[in-house]
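Here's a slice of the assembly, chains where they normally sit.
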Amino acid sequence: MLSLSSMLIPAVLFFALGFLAQLIRSDLKFPADLSKALSIYLLVGIGLHGGIELAKVDPAGAIGAVVAALGLGFGLPVIAYFILSWGIRIDRLNAAAIAAHYGSVSAGTFITAIAFLDSIQVPYESYPVIMLAIMESPAIIIGLVLANLARKEQGNGHEKRVSSELVHDAFTNGSVVLLLGGMLIGAIAQPTGLSKILPFYDTMFMGVLSLFLLNMGMEASRRIGDFGKVGPSLLLFGIAMPLGGAAIGLVVGHWGLGFGVGGTMLVAVLAASASYIAVPPAMRLAIPEASPALFLTLSLGITFPFNVIVGIPLYFAAAQWLIR
Amino acid sequence: MKPVKRIEIVIEEIELENVIDELDRIGVVGYTIVPRAGGRGERGVRYENLQGLGNVQLTIACSETQSIKVIEAIRPILKRYGGVCLVSDAMWVIHDS
């Protein structure tokens, strides 16, 4: 029942519409610049909201969230890597690239989770937004470290050192800049001025999300063609990993951070989600030996739809069950 | 008009910066970029998208001697990341500005 109603929140329905449009081979075109524009708006908007909320709460409280975010950001990709290379036995370099995606987060999934909580009117803590911003980057570093270890073993000369340049790229990533920048502005901007820009970022937020998800549905659907290349065991990983991540997230959110149902569920979503915007180009550059057909299909074609349609209500139900 | 080599390179958007660094290193000043390209090759289909995994088309007109340097600089990148590099002959209309 929860699950069904959640299927029917507009965000999910627009995602499904886009997925379907592509499936029936509609000639519907969604300009790439439009989805870039929408994602800029969404990142700034979620940052602003977060910053405004955070300015109200105890900054000390944020420390726990920061530590948890770093823990998850560095821990999850390592777990994913071992499952992939020892469990599923795919080559180390693809394992490292995929692991980086699952260690990082998907802002789209996070915002959809917030749309879910809003539509069933459940409150949530403001700290998870910081975690979203922090968790973007660490996994990228881990991914490269793992790839270099793998290359060393294989003894091929292509080690690309974790150069300052690469760390720079990971932390000056466009998404991170917009999220942190938005949070800072939300926290320090002069109130009257802020009140003048908020209608833009408030009134339109969920509507813009609906168009963004329409497009992401189309992109997810485009990946289906590569399911063959991915193979059953990896496809299974694309569903098992978010479930495992969510479990860890629930523990961290509830016992680690003492969040309520809303906040705990959001931490689960962060841990369960896989990046499909920031990490793919980073891994393409850092681990060219890895196949985008694998990591994009898993993160965008499997895990993202799974989280949006099944995961979010499921993690919410789990959070309720934990905190009853 | 002076004879030049016309080098046409198709690479991923994200590699462009590296390629331009190479051109700077070997002292090639002029190039033209056509962004938002797509295509298909050994690595499957590519198109302009949110992740910036589309292609760019780079055209360089230069002397034969420079063209050899460019090719040597580009080859490892192509080997590592894929893409194509075509070289042909052309006449450059001189406008001695």
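We just call them A and B in the order they show up, numbering each chain from 1.
Quick note on the criterion: a residue touches a chain if its C-beta (ideal position, glycine included) is under 8 Å from a C-beta of that chain, and two chains touch if they have at least 3 such contacts.
Quantities reported herein were computed from a predicted structural model and do not represent experimental measurements.
J.: What are the per-chain copy numbers for the complete complex, stated as a formula using the labels displayed?
T.: Here the full set of protein chains amounts to A x3, B x3.
By definition in this document, only the chains that are shown with their structure count from here on.
J.: How many angstrom lie between the centres of subunit A and subunit B, each centre taken as the mean Cα position?
T.: From the centre of subunit A to the centre of subunit B is 34 Å.
J.: Using the touch definition up top, name the residues of subunit A that touch subunit B in the complex.
T.: 32, 35-36, 39, 158, 219, 226, 276-277, 280-281, 284-285, 288, 291-293, 296
J.: Enumerate the contact residues on subunit B facing subunit A in the complex.
T.: Contact set of subunit B toward subunit A: 12, 14-15, 36, 43-44, 48-54, 80-82.
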